[in-house]
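Let me begin by handing over the structure; questions about it come next.
One protein chain omitted, others in place.
Chain naming follows the written order as A and B, and within any one chain the residues start at number 1.
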Amino acid sequence: MEVTPERWQDQMHRQGFAITALQTFIAWAQGCAVSALPVSTGCCCCFSQLRQAGAEPVFNPHHADVLVVGGFLSNKAAFAVRRIYDQMPCPKYVIALGSCAASGGLFANSYAVADVKDILPVDVFIPGCPPDAKAVSEGMKALRRAIRTKAREK
Amino acid sequence: MTMFEDSYFINIAPMPAAGMGMCRFVGRLDGETVQQVDAHIGFSHRGIEKCMESVTPLQGLVYVEKLNRSAPFSCTHAFVLAVEKLLGVSVPERASHIRVILAETGRILSHLRATANLAAETGTNSVYPLTNKMAERIYALLDEICGADPFCTFIRPGGVKKDLAPRTEEILSAWLSKELLPVMREIEDLLTENRIFKSRTVDIGKIDAPLAEALGFSGVNLRACGAKWDLRTAEPYEVYGNLSFEAPIRTEGDCYSRYLLRIFEIYQSMQIIREALEKMPQGEVILPDFEIKETETLTLLSRHFELYEKGISLPAGEVYAAVESPLGEFGVFLISDGSARPYRCHFRSAGFPVMQALDALTAQCDLADVRVIAASLNLITTEIDR
Partner (left out) sequence: MPAFVYKTQEEYGQFIRLHFARQDIPEQTIVSGILTLKVLRAALPRVMQFLRDDPVCRFTQLTDMTCVHYPDQQDCFCLIYHLLSPMLGRRLRIKLTTQEDVPVSSVTAIFANADWYEREIREMFGVSFEGHPDLRRLLTYEETAFFPLRRTYPVQGSKRLIYDEATGQCVYVPRLSEENRPSGVKLEPEKP
């Protein structure tokens, strides 16, 4: 049987050891409490549930782990939002919150609205117009999973 | 723009005032004094006017109510009034009363949010929890009485979607007297005589009535400088003509008077809701031709499908309808060429002229006051940019 790092880790875990890569540990720590940078472009109040779901809003890109695009992203705003994303320190993640951000929603056919997927590498899509509290907390769980898988891939 | 020797530019972006949406101000300053504010808008531009040309009026309601999240009923109300004016129909009395109740509930919600934003800009963050809690309560209440949150296209051409839930009257009056009134008292205790709040708002952002009129102000912002202009009484629509109320005015025209007027209007809206509930007759809530419902008879069913698929066909013509939204006069200019879809649909947003007057209002004020003035005007960028 080939010994892979996961299998080895699993074996050690069964024997009562907790061994983890530093990267995985950091990812776990980040997954527990993330600082979210909300970009309130949309029309709905998607951000009221964010805090309950374990994300603390910060208003400085240099302190943020996650960029939350709430609502549609107009062409004019896309330039600014991409610049904000570029200023964030790595590792960084993006949540598209609400139907408009996730799939274009109502404004998918409009000349003035950009697709969030084309501008930013989105990790988690949270649908709903506006998304309810449960959807947001599910989305945060999905983000934690995404953080772990991303860390393992590195 | 020329660069002066002792003046410099500063970026106030991307969210200058809380709850306002995305916007950018470029201010030219001389020391701490603002010389000029150039507002850059369009970050929330979605091309709704263009989208409206490709949908039927009933589908278009969904776009219209996304214009202003604080008061979605006012936006749909104006649009529906325009459609009805073009069709030449008048809605049942009961529907009219229901619309007034919803519009006034929206006004309360919007004014509460505006007050909280203004308080936050002056450093009183403790109003936010109160208003957020009340906003959640209003959403729950609307869920209870009409079955969905504000984005529910409840106001429709020909009336309203369905009748209010039974016991609405009790629920609403209990909410008004037992929940909203204590919260209002608390907000007033926190702000009205607060010395810090007053020193940040009194005599700040002053404007006089003739100038405000010439700059296109409307609603609270205009009434705060002494002009008596309220569309609910000046050009009565729905049943506002039968209700006894008078638009309040203040004469100072500063941030504080705008705050006082909003607080007063919340109390007034509470009274209007009570009166409308009292006077609301029984009967139909939507004209039979406009009702979308599944029925057993084939003819009615085919009518249902026709309405659902093709929408109401508008007669050729053009119409302008406006309502007194919480932000001011919200108007809809609709041109139809006789097909099911509008040829052109233009929205007169209340905040658009106010936003461009920001330069005049902030002339020679301190940098810190720009945000206070913007918050006191209650600008919502989604409505301004359309």
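FYI, a contact is a pair of C-beta atoms (placed from the backbone, for glycine too) under 8 Å apart; a residue touches a chain by one contact, two chains touch by 3 or more.
Everything numeric in this text was worked out from a predicted model, so none of it was measured.
**Q** Could you tell which one of B:10, B:239, B:335 or B:367 touches the chain left off the display?
**A** Here the residue in touch with the unshown chain is B:335.
**Q** Of the residues listed, A:64, A:114 or A:136, which one is in contact with the missing chain?
**A** A:114
**Q** Name every residue on subunit B in touch with the hidden partner chain.
**A** 41-42, 45, 47, 49-51, 53-55, 85-86, 210, 213-216, 218, 227, 229, 234-235, 317-320, 322, 329, 331, 333, 335, 337-341, 343-344, 346, 348, 352-353, 355-357, 360, 385
**Q** So that we can see where the missing chain sits, which residues of subunit A does it touch?
**A** These residues touch the chain not displayed: 75-76, 78-79, 82, 86, 103-104, 108-112, 114-115, 118-120.
Methods note: only the chains that are shown with their structure count from here on.
**Q** Can you give the whole-Å distance between the Cα centres of subunit A and subunit B?
**A** Once rounded, the distance between the two centres reads 33 Å.
**Q** Which of the residues in subunit B end up touching subunit A in this complex?
**A** 13-15, 21-22, 42-48, 50-51, 54, 62-63, 66-69, 132, 136, 149, 151, 382, 385
**Q** Give every residue of subunit A touching subunit B within the complex, in rising order.
**A** 39-45, 48, 59, 72, 74, 76-77, 80, 106-107, 109-113, 129-130
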